[in-house]
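Only one protein chain is missing; all other protein chains are in place.
So, chain A:
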Amino acid sequence: MTASHLPTAHLLEVKDLTVDFLSLGGAFRATNGVSFHVDAGETLVILGESGSGKSVSASAIMGLIDTPPGEICSGTITYRGKNLDDCGVEERRDLNGKKIAMIFQDPLSHLNPVYPIGWQMAEVFSAHGVATGAEARTRAIDILGRVGIPEPEKRIDQYPHQFSGGQRQRIMIGMAIALRPEILIADEPTTALDVSVQAQILDLLKKLQVEDGLAIIMITHDLEVAASMADRVIVMNSGRIVEEGEARAVFENPQHSYTRTLINALPHDTADGGGRRSTAEIGKPILEVKDLNKFYGLASGFFGKNAQLHAVKDLSFSVAKGETIGIVGESGSGKSTVARVLLRLNEVSSGEALFHGRDIFQMDAKELLAFRRKVQMVFQDPYSSMNPRMTIFDIVSEPWRIHKDILDKPRWRDRVIELLGLVGLKPEHADRYPHQFSGGQRQRIAIARALACELELIVCDEAVSALDVSVQVQVIDLLAQLRDRLGLAYIFITHDLPIVRHFADRIIVMKSGAIVEHARTEDIFSNPQHAYTRQLMNATPRPKWETAPAAVSLPA
């Protein structure tokens, strides 16, 4: 490390950064006068919800903002006292990956699908003229081992799609730290991962930080992740910094109202933890699932037998009127398969599901149509589950087009407006298109569409996972209200334990297709029986100040 920079200068400093994005509708100000700095060995967390401008600041540091449509209106970025604007293109390129590195949210799409990971890692060395050929390969293998990929010699020639999500993120991290950079920018590095994998990745980042004295700039919308990583926090809203300070101070004593809203939105922070469970009496079961099994045929080897994946194993549970069942599990646990099979979007392999005493899997086309009036599904991504060329009126009224006897056409408009009101939207929204709404609003529309039928049961598959925390709470509140008013039942599928604690009456924990634990929500949280359940609960990141003293230790 050189000591040529001024002693007062920070390792990296961003001053008054203002970035606009030009679009047909005019300029959109993504960040507005944003200033922050980071020093060796510390973690700065930039916290904000979607659209707050938190990623733009990081992209500006890496020179990743395309102009046009982006425009850096003002501001300076200095690295070791050197203004990056004064650097030539080549000098700036050489900084990237060597001194300042970055990892991204979705490692699958951020790794090139057509090259082996070893090639992509070796490229870091060759691009900066550090090593090529066999030497680059050896070093790539070392790094793979360092970030915890088992059998690195063997796996180095594999392609990104052959790794799990967590492994891919490890590979991204490996690529980023290959040249021992001084600054690592992590843009939502664990958002796409399961909680237990998230914990591993966060631990890996902490370990590397201590070993290499890395300065980390972490961008996240997740308060728990932020608290577990941060030494200092800045909170962004609508392109501006609304609050900044030492992590503990910000989390325990937030000054700005926006920060307080965010922190209060954390669902498990409510005192009793069960604020939105059903209040009404639980009625008699409307759905009884017995010994449900689902096999998927996997693509067979050329000579081998057809391999089968046992996605759901001997699943049994029941749902009563007015009740919420939470199904919790990590990716690959079979939880979404349950939803798809129950709605007969996929065929069942064996077992029965009695809906008011009638087996769903035995229903003929006519009965099935009647069944689908009573059971609806709300999907994770409300945007891709809506036809972009239909207006909200068309989307919400579509069930009546299919089930012709629900409502006479002249009354459609009034009813759509009524339903939109029920989910907290305005009458004039009826004539707009899905892209004109935010994620939370789109999920409300999806719920309104489900309610258009004479509904008894809604299956929510990760219905709030894609939403910002503050919006998650609003949608859950809405679902709870509707349940209490209309006597609905929910099967609420999620990977997020805190969310169901809030909302579900009973919880089923699934792992590898089977139920590992099934109990009342308070019992699960107060006295988890199965090791896996405990592991899921403990995987929620804990604040850094509760786990360890501020870890600022530089290697000798």
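What we mean here is this: contacts are C-beta pairs under 8 Å (C-beta built on N, C-alpha and C of every residue); 3 or more make two chains touch, one makes a residue touch a chain; residues count from 1.
We take it that contacts and distances are computed from a predicted model.
When the listed names "Peptide/nickel transport system permease protein", "TonB-dependent receptor", "Sarcosine oxidase subunit delta" or "Transglutaminase-like putative cysteine protease" are checked against UniProt, the chain not shown comes out as "Peptide/nickel transport system permease protein". Check A:Lys15, A:His128 or A:Arg344 against the missing chain and you find that the one touching it is A:His128.
In the complete complex, the residue from A:Lys54, A:Lys98 or A:His429 that touches the missing chain is A:Lys98. Checked against the full complex, the one of A:Leu111, A:Ile216, A:Val423 or A:Ala489 touching the unshown chain is A:Leu111. For chain A, the list of residues touching the undisplayed chain reads 62-64, 93-98, 101-102, 104, 106, 109-116, 123-124, 127-128, 159, 161-162, 172, 175-176, 299, 301-302.
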